[in-house]
Every structure is written in structure tokens, then in C-alpha cells.
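To start, I am sharing the structure in question, which I have written as C-alpha cells.
One protein chain is absent from this view; the other protein chains keep their places.
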Amino acid sequence: MLDVSLPDIRDLVRRRRPGYSLEAPFYTSQAVFDLDLEAIFDRHWIFVGVEPDVPEPGDYVTVGIGRQSIVIVRDDDNEVRAFHNLCRHRGARLLHEERGSVGNIVCRYHHWAYDLTGALLHAEHMGESFDRSCHGLVPVHLRNLEGLLFVCLADEPPADFDAMAATMAPFIAPHDLRHCKVAHRMDLIEEGNWKLTMENNRECYHCSNHPELGLSFFPPSFGFDPADISPEQAAEIAAYEAAKESFRARWAACGLPVGPIEDLVTRPTGFRTERLVLSGAGESQTMSTKIACRKLLGSFTEPKLGGLHFWTQPNSWHHFMSDHTVHFSAIPLSPERTLVRTWWLVHRDAVEGVDYDLERLTEVWIATNAQDGELVGYTQAGVRSKAYRPGPYSPFTESLVDAFTTWYVRRLSAHLGIADEPGCRAA
Amino acid sequence: MLDVSLPDIRDLVRRRRPGYSLEAPFYTSQAVFDLDLEAIFDRHWIFVGVEPDVPEPGDYVTVGIGRQSIVIVRDDDNEVRAFHNLCRHRGARLLHEERGSVGNIVCRYHHWAYDLTGALLHAEHMGESFDRSCHGLVPVHLRNLEGLLFVCLADEPPADFDAMAATMAPFIAPHDLRHCKVAHRMDLIEEGNWKLTMENNRECYHCSNHPELGLSFFPPSFGFDPADISPEQAAEIAAYEAAKESFRARWAACGLPVGPIEDLVTRPTGFRTERLVLSGAGESQTMSTKIACRKLLGSFTEPKLGGLHFWTQPNSWHHFMSDHTVHFSAIPLSPERTLVRTWWLVHRDAVEGVDYDLERLTEVWIATNAQDGELVGYTQAGVRSKAYRPGPYSPFTESLVDAFTTWYVRRLSAHLGIADEPGCRAA
Partner (left out) sequence: MLDVSLPDIRDLVRRRRPGYSLEAPFYTSQAVFDLDLEAIFDRHWIFVGVEPDVPEPGDYVTVGIGRQSIVIVRDDDNEVRAFHNLCRHRGARLLHEERGSVGNIVCRYHHWAYDLTGALLHAEHMGESFDRSCHGLVPVHLRNLEGLLFVCLADEPPADFDAMAATMAPFIAPHDLRHCKVAHRMDLIEEGNWKLTMENNRECYHCSNHPELGLSFFPPSFGFDPADISPEQAAEIAAYEAAKESFRARWAACGLPVGPIEDLVTRPTGFRTERLVLSGAGESQTMSTKIACRKLLGSFTEPKLGGLHFWTQPNSWHHFMSDHTVHFSAIPLSPERTLVRTWWLVHRDAVEGVDYDLERLTEVWIATNAQDGELVGYTQAGVRSKAYRPGPYSPFTESLVDAFTTWYVRRLSAHLGIADEPGCRAA
């Protein structure tokens, strides 16, 4: 395929039509994909894992972002750090497993050895003029938001992370992720562009495709057209409103902040949070709608707290319940493939088989992820066609999809130095 | 590989040497492949299937051409229609199976529903300002030539299809494809450029590679060098001429037009037909050279009718016999891969195991396709080499290969607006 050029991309960005899905090259072009890595994934705060990935000093995980491999490691002073996973000698990758535990980080090739702060401890045969202090591991910016780990590959990361973190901490802190463990971790490769993965996440217009998730989900909670309500839908709306009233009282009684807080479009580190009403028993996103883990998180004693969602641009979403949390990271692999990594966290003292059953804990989101992956694949297959034209988002159920694509187009505009229309200023 | 540029392609087109195979980039370059899709497959009439693919209202098949997926569906008024297989909302592919049957066409993603004329029946939550009538399925031009289905992806398809169809109808109609059924369908991926697939089809210089097909085939029927005939070949020629005489009388008695009619080079919808003498029993392209299906096609009562071939540019060839027909469609997948889809049709009242044995019916062309696929792969492997130079076609046995490549180069010339040399005018 003759790919689009940079001037083409500038035109595509300029003529983006609000309220509509993007033009095809945004989803299919290698050149746009390369720009996405450069302008979005190399410059924004990317959610890559959770503090319970590295519970002890020396524990590490490796994470790929584009062609970069990053090591996240807890050092001997209990600080979690991130480095580029390559030796300063001839560039060999240092750590080859997804996770493990090390004393120092030693390159297999010529045995250059680094400590867990990244300092080069040892390099043989390099002569007297060689300065070890100039050859430490290349550090990567890392932020730990109450146990959620974000990295930024830019030299100068967006400064607005800290304000976002300050806003979000009261929502997340009660779930006490630092005293959690990873009960399960799953990688799914979706056959679609990463933006289709994100657009799919930002709406529940499609949620009739999710029978398992639907058990704990009120359809009207993600919007509806008030001019077009069937009697059945009216009853659903009434039930939802009543449940919301009851949950609000419960959240207030527990001192839990509720939201919504939404700042998805104009800032680099766009985010959204909202406490969610769950249906049925209202406890958790499970098939029974009851908690899947008897040991509750943090200092919770009440299982029925509904849910809390947290989204970040460009690549994460999270669900927090009283008994467990679920975290999702989308990582672009190629123009038409995306890795979705999912973590299920429970209290670190919870015992599998006693306090929780792993299948009960994970079955809803394993099924939901698979369904979403299929829908993303269908959309990718369609947008490849020359007959594809951007279509209209529903103003009632897809406004947050539009918030994602609008954020994305503004970030590209800012990166490319494209002047904005009045009233549409890039952050 | 540093690919050729558009100016390079223009030079390649201009300096094409008649009577010789094409220069390597025509067979290997991604840029030429993209141009082939744009100039040839998106603008000409492409053979994609047969009416018996969709015998009943609601029956559909999906067909890929380049990155497009097309739905061919019989509507409730028995009209066969073609649409782009994607939803007008966010572009999701609508139908995911190769074939099936539907009432309406409903998108899995957000349940937008279309009827079989392509009209959007239903889209929830879109608000009052949304106009359903502007969001119907995107139609594709379709022509039904006595049961052979051709589509054209261009807005303005070549107008010469109808004249070709009028010429061909008397040849095809007696085989009455509309009252046939698909006895077998097979996909083969050849590891070569689509033009090598077509060049291979346009000559029988290579037919000693086809022992099964050779049982019903007279070697001299595809040309020979009269200056270089062995005694053995002279005997073959005499036998062929005698058989031809006898078949001509037989065809005249049945009122069957004979041809040849050949207009392969100068028109967009280039084609060729000719009634073929078969050897042995002379009935069919089978191992026994006798019919493979006892129930004859249309109103035929005489099994010994020889064959009829029909070729269309750019991508099809067909064999019609008294008892069955075989149809072939070549679809480019990448510069070095081509899908060859083959259909075997018999009378729809013929019963498998009673009137015909499927293995007997299909074995000759299954073997022949595999042999051709191997030869195409060998040629692709060779033309990749920097040492490859266009070689001379045999003036006696490969003139119709030259007709194909000449048609192709003229179509590219017309598309690129390249002025022709005197005496070599593009259509």
C-alpha cells in the first residue's frame, strides 16, 4: 500500500470532523502508526502495571512499548524504578523474561553488571580511560499513583500528571493496591488498531454483546436517547435511578468520593472517574453480582460498594470494587494489532481456593475481553475498505468515544504544530 | 526493498516490449500491486461468482477484492445485489462467514439493521436529527451474464460489458447456469503475482505438466511451430483436424455457436470464447473423457459436445461441457500471492452419488490447478532475481499470453494517461 505522507496526515488531522469516527488512515496506515508511537506513546504517561507486579526488592517486570523494552524493578531501598532494558555496551537486551527477581542486572553477552539503581558496577577489559559513571542504565520516568504504575518515555514528561494524581488519589487509596497481589494476569492480542480498542472501551452502546458483564450492568447507565424510549427501557431507567439513589447514600456513609470527574479532552493526561451503580446484588462485576473474594480490600467491611471506574488517555481503564480490582492496558503492536493486558488484584492475604475461586474472579472480564477483541477485529476489517467513510457517533451513548478521538486529534495537532480553529485549542 | 516510484512505473509501462514477458517490478513490486488494484481491479468487471452461489432469497456470499469485502445477496424480490460489507456507523464488517442466509443484515457491534436492498431500517440512540436514508449500505455495480456474476467497484464501470454480454449470451445460455447448483468450490492460494496466474492460464505450451487434463486435450489445439514438426506431431495434428471437422458438424446440428470470438486486447472488458475439440470420447474434461454427471445441463441430450471456453480480462476463465461447467476467478492477495477460486456446477436436480461422483467430477481440475500453482510459484521465485530479464513468448503457442500482457499494459497506460505510440492505441 502506498502509505500516507506527513503532509497527508496534517490534512487528515485538520479536517477531522467532530462527532464522527476517524478517517481510515488513522486506523490502517503505517505512517500514522509511527506517528502515534512518536507523538502519543513516546510522550504521554502510559499505564504499564501495578505495584504488586514487583512486591519485593529485586523483583522486576519487562514491558514493551513500541520497539522499546522497559524494565520496572524494585530496588534495595524499596523504590520502584524504570529503565530501558538494554546494555550500554553494544545494546544487548538485558532481561529476557516477562518477570523475575535479580540481585544485580548482568548482561549475558559480556557480563557488564548494573545495580538496581542503574549504576554500572563492572565492565571487564575496557581500559583505564573508560568511565563507568557515564555508562549506567538509561532511566525512564515513572509515577506510582497509589499503586498504579505509569511511565513516560519523553525527556520532559507532561507536568499535569501530578494534578491528576492528586485528584484521583482519594478515589483509589481506599482500595489499597499496595497491599494487593496479582491474582491473575492475561494478555490478549486484538486484531485492530489501538484507537479502535480505546473507542470500544469508551462506550457501552455495544454492551448487549457482553452477556456476562451485563449481569452487573445497568444498560441506561451509559446514556440513551430520551426521545426514543420503549416502555421496557423506561422501566430500566427507573430501576437505575432508584439504585443510584440508594448507592449514593451508601457511598456517602462510607466517605467515598463519587464523581464523576471528567477531564478527557484538553489536557495531555486526560482522565475520567466515576463511581458506578451495579445491578443485582450490586457488589462486584461477577456472574453472581456478589463479591468473588471474601477478604475485602483496604479497610472495607461493606461488600456492596458498586464499582469505580478510572480511565486515562491514551491507554488505560480500571474497575475498582470492594473485593477486587481489574486494570487494563492497551499497547500498540502494529497498525492493525494491539496488546490488551489485564490484571486482577485481590488483597494480598486472600488465599486462592479459600477466600476466592480464580475462575469466578476472572470469568466476566475474560469473556468480555474476548467479545471486545472480536468487535475490534470486525471494525478493523471494515475500515480497511475503500468504501469506509467516518460515521456518526451517537450523541447519547458515544460522546466519550468522541472525547477520546478528539483528545487524540488535539494531541497530534499539538505535536505537529497545527494551529487550532477558534474554540478548539490544543492543550 | 526500495520500491519503484510512480515515475518508474510510467517508464516501465512505456518501454514494455511486445512479445516479451513483463519486467520484474510488474510481478514483484508493492507499488505496482497497489496500482493494479487501483487501475485494474477497482475499475474493471471482476468475475466473482455464479448465480447458484445464492439460490434463495436471503442467501449471501462474501468476496474479498483487495482490502474490500463485498456481499452478494439475493433480495426478497429475487434480485441479486452487491454491497460493500461494512456498517455505515463506525465501519464494522457486517457479515463474517463466506456464505449463509439472512433476513436482514444486522451489524453485530451496535445492531444497526439493513434490509436486503441496503436500506437502513434501524439505528438506536442516534437522535432526531439523524437521517437513516443517508446511511444505507454502499452499493456495488453487479452484472449477471447468464448466471455469471461480475462486479465493478468503480463509480462509472466500463460500458462495454453489455456488448460483450450480448455476444456471449448465445454461447452460455444453453448451459442454463441458473438451473445449476454448485457441486464443489475450492480455494487455492498460488505463491505468485496474479498476472503470472493469468499468463499461465493463457497458454498450453506448458500442458505436458498436466497429465490428467491432457487425457481430454489435443496438444496441437493451442498452436505449434509449423516449421518444426516431428512425424509424431504431424500425426497429432492430423487427428486433431479430423476431430475438429467431426465436432463442427455436431455443433452445427445442435445449433451451437462455435467461435472463436476474440477481443482480448483493445477493450476494457476483453474476452475470448471458442468451442473446443476434446479428445478420447470427447464428452468432458474428465479422466475418462466421458461425462461425469448423467443429468445433462439445460436441454442437452447429446453428451458429446466437446468444450467451450470463455475468458475475461482481467481475472477469469471458464469451461462449459454438456454435463458440467468449471469457473475460475483469480484475485490478487499481495504482490506475490493470488487466490484462485474454482466452482464446479452441475444441474441442480443431479444427485451426488447417483448422477455424479464428486471425485470423478473434480479430479482433473483439482490436479491441474495444483500443477499450475506450482508453476506459477516457480516463476515468481525466478522473476524476483536481479538476473531476470523479460524473455520472448513463443509466437505460436504464447500469442494469447501476449494478448493478456498487452491488454494489461494498455489499461495501465489509459489509467496513467500515457500517450500511445502510433499503432499501439490504448482502448
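Just so it is clear, A and B label the chains in written order, and each chain counts residues from 1 on its own.
Criterion: contacts are C-beta pairs under 8 Å (C-beta built on N, C-alpha and C of every residue); 3 or more make two chains touch, one makes a residue touch a chain.
What you see is a predicted model, and the numbers here were worked out from it, not measured in a lab.
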| item | value |
| --- | --- |
| Given B:213, B:287, B:350 or B:383, the one touching the chain that is not displayed | B:383 |
| Given A:14, A:89, A:181 or A:386, the one touching the chain that is not displayed | A:89 |
| Touch with the omitted chain, as defined above, among A:126, A:186 or A:416 | A:126 |
| Contact with the hidden chain (one of B:64, B:223, B:257 or B:280) | B:223 |
| Touching residues on chain A - with respect to the absent chain | 30-31, 34, 42, 66-69, 84-94, 96, 108-111, 124-128, 130, 135, 138, 153 |
| Touching residues (missing chain, whole complex) on chain B | 1-2, 21, 24, 199, 205-206, 208-209, 223-225, 227-228, 375, 378-379, 381-389, 391-397 |
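Please note the rule applied: only the chains that are shown with their structure count from here on.
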| item | value |
| --- | --- |
| CA centroid of chain A to CA centroid of chain B, Å | 48 |
